[in-house]
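Beneath this line is the structure, given in structure tokens, with notes to follow.
Here the complex is missing one protein chain, while the rest keep their positions.
Up next is chain A:
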């Protein structure tokens, strides 16, 4: 099975539905790959899948694709443990895979349902860059007839914050775009900070667009609650101790990794926020404290 076709399928998934999370698109593509795969043994299947995941990561280097891929591999291992015969196993895998996809496409809704009760009438919310989960949360809160205002950072280098502001304006939510440098300035005005996450690491910290760490430090200094909203398939088996510990393959875009001569001269596009700065995480598994995240990961991987 051609890996190029896989990457094409992944790209079409992402472009057809701009709202879909990249991990979901990755898992969907891998399920397609599984359906067309011709291997005779489970070990062969795993090898092909690992190579396919590698190709996907070369195309899109975000943490979400990596966590989606690892989750799918784990799914294969767990299912193959129960059915050692490959042909039987494959049908079970495909059936469960479809079910799994259906469940995780509902996760964003579950997160929004949990989180919007924390937004009170008259609240001023600060958010960073453009996150589809945060958008869904704010949408639910607005649908609940709550009145609130949103400040969103511009989020260079891609000005994603402006896109977020447009989407919020379409929902009739009053929104102001602020400079990335103005986070400290605006922090005294806001009541709470809500951000999304590209990946949630084992320590309970998060990996998100660059600028999130700054926002977390500021909110801690001003004693404002810092909430993270993320679906459970973003939990990833990393344990960074500081910013330098985050692997290079996540920090820079896939193209930059291939063409750059000296990575030290390139600007990273993500940063790591340690768990001590996070108040609560809202996931489809419930409202978790950062210490509960590692429990979830252990239950899955060990």
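The rule is simple: a contact is a pair of C-beta atoms (placed from the backbone, for glycine too) under 8 Å apart; a residue touches a chain by one contact, two chains touch by 3 or more; residues count from 1.
Going forward, contacts and distances are computed from a predicted model.
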item: Name per UniProt, for the chain absent here [options: "V-type proton ATPase subunit", "Translation initiation factor eIF2B subunit beta", "6-phosphofructo-2-kinase/fructose-2,6-bisphosphatase 4" or "serine C-palmitoyltransferase"]; value: "Translation initiation factor eIF2B subunit beta"
item: Touching the absent chain when the full complex is considered, from A:103, A:147, A:189 or A:258; value: A:103
item: Selected from A:15, A:50 or A:117 as touching the chain missing from the view; value: A:117
item: Chain not shown, touching residues in chain A; value: 71, 74-75, 78-79, 92, 95-96, 99-100, 103-104, 117-118, 120, 225, 232-233, 235, 279-280, 284-289, 291-292, 295-297, 299-300
